[in-house]
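Below is one structure, written out as structure tokens; comments come after it.
The complex is shown incomplete by one protein chain, all other protein chains being positioned as in the whole.
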Amino acid sequence: MHNTNYHKASSASEAASLLSGADDGALLAGGQTLIPTMKQRLAAPSDLVDISGASDMRGITVSGNSVTIGAMTTHAEVAASKELAAVCPGITSLAGGIGDPAVRHRGTLGGSVANNDPAADYPAAMLALGATIKTDKREIAADDFFTGMFSTALDEGEIITSVSFTAPASCAYAKFPNPASRYAMCGVFVAKGDSGVRVAVTGAGDDGVFRQSDMEAALASNFSAGALDGVSVSADGMLSDIHGDAAYRANLVKVMAKRAVAAAS
Amino acid sequence: MSEGIGAAVKRKEDKRFITGAGRYTDDIRLENQAYAAFVRSPHAHAKVTGIDKSAAEAMEGVLAVLDGKQLTGDGIGNIICGWAITSKDGSPMNMGAWSALATDKVRYVGDAVVAVIAETKAQALAAAEAVDVSYEELPVAANIGAALADGAPQIHDNAPGNVIYDWEIGELQATDDAIAGAAHVTEMDITNNRLSPNAMEPRSAITKYDAAEDHYTLYTTSQNPHVARLVLSAFYQVAPEHKLRVIAPDVGGGFGSKIYIYPEEIVCLWAALKTKRSIKWTADRTEAFLTDAHGRDHVTNAKMGFDADGNIVGFKVSTKANFGAYMSLFSSAVPTYLYATLLSGTYNIPNIYAEVLAVYSNTVPVDAYRGAGRPEASYVVERMMETAAREMGKDPAELRRQNFVREFPHQTPVIMNYDSGDFEGNLNQAMEAADWAGFEGRKAQSAANGKLRGIGMACYIEACGIAPSAAVGSLGAGVGLWESAEVRVNPVGTIEILTGSHSHGQGHETTFAQVVADRFGVPLDSIQIVHGDTDKVQFGMGTYGSRSGPVGMSAIVKALDKVEAKVKKIGAHLLEEPEENIVIEEGTVKATGTNKALGWHEIGLAAYTAHNLPPDMEPGLKEGAFYDPLNFTFPMGCFICEVEVDPETGKTEILKFVASDDFGVIINPMIVEGQVHGGIAQGVGQALLEEVVYDADGQQLSASYMDYTMPRADDVPSYDVLHHNTKCTTNPLGMKGCGEAGAIGSPPAVINAITNAIGNNDISMPATPAKVWAAINSAKMAAE
Partner (left out) sequence: MTTVSMTVNGKVAAAVVEDRTLLVDFIREHLRLTGTHVGCDTSQCGACVVHVNGKAVKSCTMLAAAADGAEVTTIEGVANGDLHPMQKAFNDNHGLQCGFCTPGMIMTGIDMVNRYKAEGKTLDEKAIRHELEGNICRCTGYHNIVKSISQAAGEM
């Protein structure tokens, strides 16, 4: 790892000011992706601003169907939240399936969303739940936030502080993990809410998380796994790698979507 | 005898490991220690046209930047393969030069070019990045097909067409005739996937040069420190043998990968002399993938002929073996004498012919990995048997049963002479434990849940106890494969066993002590096993090929025989009874028919005080022995695997895995079962999960745990491990060895189960979900 300057921020605003003072600074959330990347010398930020202890960016608030999750809330905290599970079990079970227990103790929702790894789980939840990503500067709809593999609408220096969404009537996440990394080889989050059905797919697309509109249409009138039988998923635009080709991933999209719908029904 | 042979004694060595007090090489820090980092080739095949070290040399903390020309200029020799194989035409194998630091050419991604020595590890890594090596890229042959293609790039000048040797065994004409006259012939193309051993402890070395004594020390992650010292001195001329101490302290798994002497140890020893500093190097996992010898990587065509009754009449095998860019230490023996000699399996096969083409490619060198040749043989034989049964409409168990070897000793057509076994006994035991008869009912249950259930078996045999020295010498081995032991009974009666075997997880500190406790009835805690240090232990050959039991313990037994004889003499003298009446029981030396006895410690004391010994007897109580095996040993068994495949995703779940092994006499069943568990997990890994993948440019696409699928706890089941043992007739304890069996028998059992489940016999390892899903679909399409 190249050397770096470490700073600890106790709030989002302190983090923003530390970051603006750095040459080539980076935010350090749980570090479960950034630190391995730095160890492999693939990233070498001049400064690291550790926001994991920023108290104003942490915690889960559930008020009726309104949910707000602080960006620095760990996967383990989301997974263990009983009040969140009561209104949105899809997201707690998703969080409980990210990485492994040790990773879940450190990794954060904000870190995952900001990185937008094409095989990460949270982006699918954000997109399917129609979440709003709140930053220290503005609010961004999930539909506008994820702009492609490892790419988001965040400006330089902009910090995600929380995400919020309205818990849908029903939702579920089904994931087929990559056998080696255990990241999603295909993960499908399905949410049925007041504004209709949203289906978001991670791990499979060659440009990151995306919504599957054919499935959304099929499920809008008939929210059942069987409704997806007639939907064909094209292999175009699917990832292909040593673990599976595009045709296999296209198949997984359908299989996982059906399983998510079955779990949500 | 609760601590003796056959007792499931808890391991003596565990305490330090479970408390964090183990001492692995990277845990050691020497005074005045600097760090090495290696500049490695990013290209699979290229000429080195220039090395600019100036920027690196100017960096803070940098002590030396060393290249291959300096290394060879200082007389450091090339890395060698220690087993000479002769081709069909009588020509010797074509071994290309392998310098620890590349001089003119690099031949695989990861080939070491420059070593940087610096005060800290971070400084060494930073300076390594600053070394500017210029390359002229050459065309790449990253697999067997590319290496043998017309116009393939020439990897070593002295290996035309990239062929190292073209070897054969058995009778070609007789085998061809037998197959031509067969009522049924099964033919298959079979690939054995390339694996990375992945001991959890990465390789590491620390070297020290003591100018006052003109003496070197190497701490290293080795399975065989004496072999390392021999090769480092005799062939690489790094240091004279009597001036080099090699210590292999706690070693975190080996599986073959830590047998070999790698460039890094050579360079670190040489650099210690050049810099007059202790030098430490520890691989990270990526370096491990890029440099630890890989295993397997065979492509085989096999034909097996049967008569009208289903008896095997002939077996013909043609194998191409990928050796990677250089010939590693034992590489040449793996696809020949450790592979083709096991092609008779557990069966009576009158005619066998095998030919093996050894091929260079621009990949990591390939050498022995747990099982080494025997898993490849077992996979070929047991896939063929299963397929033949299916083709002939026979029950796969019955076809095997019908062809089993039943009389011993049994001479196969391919060198091996099986001494013992009851193959049918293991088959029956496994089938009963697996409830083979109830399979159809379970299959129907799975089908009702939309799942495909399958069952498969493999009746493996392997050769362990490597190996009779004269025999392997006649076959080209550069070393003898005996083992040594020394038994030191101290004046107070405690016992030290110095063994040439090396424990890196096998539990020798417990099992070896059990053999001693069994013999003399002394407490296990009074026995210490000393190993892994060339300054403490006499020359020994180390641990690989499941040899520490049948060979290592046999040496201990031989030395114990000598100790026992002397103890009895001393006892007879002191008790004033005839020697033939003296017995040693429960730590006491007794004269039968009398109440005369001496405590074990009293004998020790008498031996060392020497006040009252028999006339002409030398003082002391210390005996050594070298044991050279009379034959290989032949562990065998029957493995049965039952799987359920999800047809929607292609994911395989192993529901049950039964192993019935014949290991001969077992010293500690708990440890033996642990060896089988681990072996099965590695075999399941090969069958379902693991593969080193290269692209056409020779870049490894699977060089981290993000892409190389290691078996994890939820990938494997709990195993049913059973024994049906017959005593080995060729060594004193009757042991056969158990370290590799699990990895040898399991891949064909798993693949036979999956192909049974999905109704498509055409699948290669690893049977990943994506491959299984595709195979299910193509079987469906074929049926439609």
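As written, the chain order gives the labels A and B, with residue 1 at the start of each chain.
Operating definition for what follows: contacts are C-beta pairs under 8 Å (C-beta built on N, C-alpha and C of every residue); 3 or more make two chains touch, one makes a residue touch a chain.
Bear in mind that the values here come from a model prediction, so they are computed numbers and not experimental data.
Asker: So which shown chains sit in contact with the chain we cannot see?
Answerer: The chain that is not shown is in contact with A, B.
Asker: Of the residues B:53, B:451 or B:504, which one touches the chain left out of the display?
Answerer: Residue touching the absent chain, from the options given: B:504.
Asker: Among the options B:38, B:165 or B:255, which residue touches the chain absent from this view?
Answerer: Residue touching the chain left out of view: B:255.
Asker: Which residue from B:604, B:679 or B:698 sits in contact with the chain not drawn here?
Answerer: With B:604, B:679 or B:698 as choices, the missing chain is touched by B:679.
Asker: For chain B, which residues touch the unseen chain?
Answerer: Within chain B, the residues that touch the unshown chain are 10-11, 13-24, 26-27, 29, 122, 198-202, 250-253, 255, 284-286, 504-507, 670-671, 673-675, 677-682, 704-706, 710-714, 716, 718-719, 742.
Asker: In the full complex, which bits of chain A touch the chain not displayed? Write them out.
Answerer: Residue positions of chain A that touch the missing chain: 1-6, 8, 28, 31-32, 35-36, 38-40, 48, 50, 52, 76, 80, 99-103, 105-106, 181-182.
By our rule, only the chains that are shown with their structure count from here on.
Asker: Need the CA-centroid distance for the pair chain A / chain B, whole Å please.
Answerer: Roughly 43 Å separates the two chain centres.
Asker: How about chain B: which of its residues touch chain A in the complex?
Answerer: Those residues of chain B that touch chain A are 122, 126, 129, 286, 648-651, 689, 691, 693, 701-702, 705-710, 715, 768-770, 773-774.
Asker: Which of the residues in chain A end up touching chain B in this complex?
Answerer: 1-3, 40-41, 176, 179-181, 183, 242-245, 247-248, 251-252, 255
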